[in-house]
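As you look at this complex, bear in mind that one protein chain is not there, while each of the others sits in place.
So, subunit A:
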Amino acid sequence: MNFDLSEEQQMLNDSLRRFVTNEYGFEKRGEIISSGTGIDRATWSNFAEMGLLGFTFPEDYDGLGGNAIDTMVVMENFGRGLVVEPYLATVVLAGGLIRDAGNDAQKADILPGITSGERLLALAHYEPGARYNLSHVQTTARKDGDHFQISGQKTAVLHGGQANQLIVSARTSGGVNDESGLSLFLVDSSAKGVKVDDFATHDGHRTAEISFSNVTVGADNLIGIIDEAFPAIEKAVDLGIAALCAEAVGAMEAMNAATLEYIKTRKQFGVPIGKFQVLQHRMADMFIQTEQTKTMAILAASEADSNDRASRREAISMAKTLVGQGARYVGQQGVQLHGGMGVTDEMFAAHLFKRLTLINLLFGDADHHLAQVSDGLLAKTA
């Protein structure tokens, strides 16, 4: 039992902290967000040089053999600086899926390209009406000789518009909500029949609505076992959740720092407003929520790589529940304590608030995951 970062992780943490402070400032970030693609290729190359993009891939595929704790260190810093690059989409979700479910040829084909920064991938899984239900998939992949034909609609594809390739979930058998009968396919974004609508998100990231109309892919584009992709999807999403939990911690710590600074300097009634006990206790509660969230992000990262499904799912859902709630509290109160300034675009706190809000909405909000934990209690009864 120990909560210390390894020496390498500590070094990674230090260099990322420097990077976020010195090279990914508020103004720079603003320029990236308002650029055409919403991402910065130079930053991405920088990440590649730092070794960030292949951190969690096996060494055989140009990776560093890291784990979800390493991802936690990265994401916490990204949260602190509100980094909008497609790390979650490409490295954590798509990269994680290829690493865990892909065959040797696919790993050899894809992972080095992610590591070098040349390739961007995205996971196209959620569908309209599915809300947070992972097994709800209506997109179909029909076998046609030695090809598959994919048709359907995907929503909330994070950085889908920036990706060269998409990992698409589709139903190869079974009913709409069945866990069995799902398969994963690698699809080029430029393939015939793929239509991508790219949107900015409120927090400066990108999302896409993507439709597939009789898109033809070869049988070797199938990732993992046909009809049996659900566990891989679930695990990739769990990795994504653990990463988001860590990102939330970084953003919450940044929010607390910004708010603390503000209430120590802003004067009303002749004193800094931080002298008022009502604000002091609010700040204390924000601090408590953040510490609790940090603990749960560590738990999530520790369990995210586990193949013990019940234990992993319980930990991930407990974590996302408390992280969602904590992110909401710290986000709202951070804005509140900034007063009028908190609702202006010029304040970093406002941007932290938007990211924290959207983190709760991604991959299941607090209510969704609380229901997962709750139903888990019921299952244990039986």
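The working rule: contacts are C-beta pairs under 8 Å (C-beta built on N, C-alpha and C of every residue); 3 or more make two chains touch, one makes a residue touch a chain; residues count from 1.
The rule is simple: contacts and distances are computed from a predicted model.
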Missing subunit (named according to UniProt) among the choices "ABC transporter ATP-binding protein", "Heme exporter protein D", "SpoVR family protein" or "Acyl-CoA dehydrogenase family protein": "Acyl-CoA dehydrogenase family protein"
Residue of A:Met283, A:Val330 or A:Ile359 in touch with the missing chain, whole complex considered: A:Met283
Chain not shown, touching residues in subunit A: 1-6, 9, 69, 260, 263-264, 274-275, 277, 279-281, 283-285, 287-288, 291-292, 295-296, 298-299, 301-302, 318, 321-322, 370-371, 373-374, 376-378, 380-381
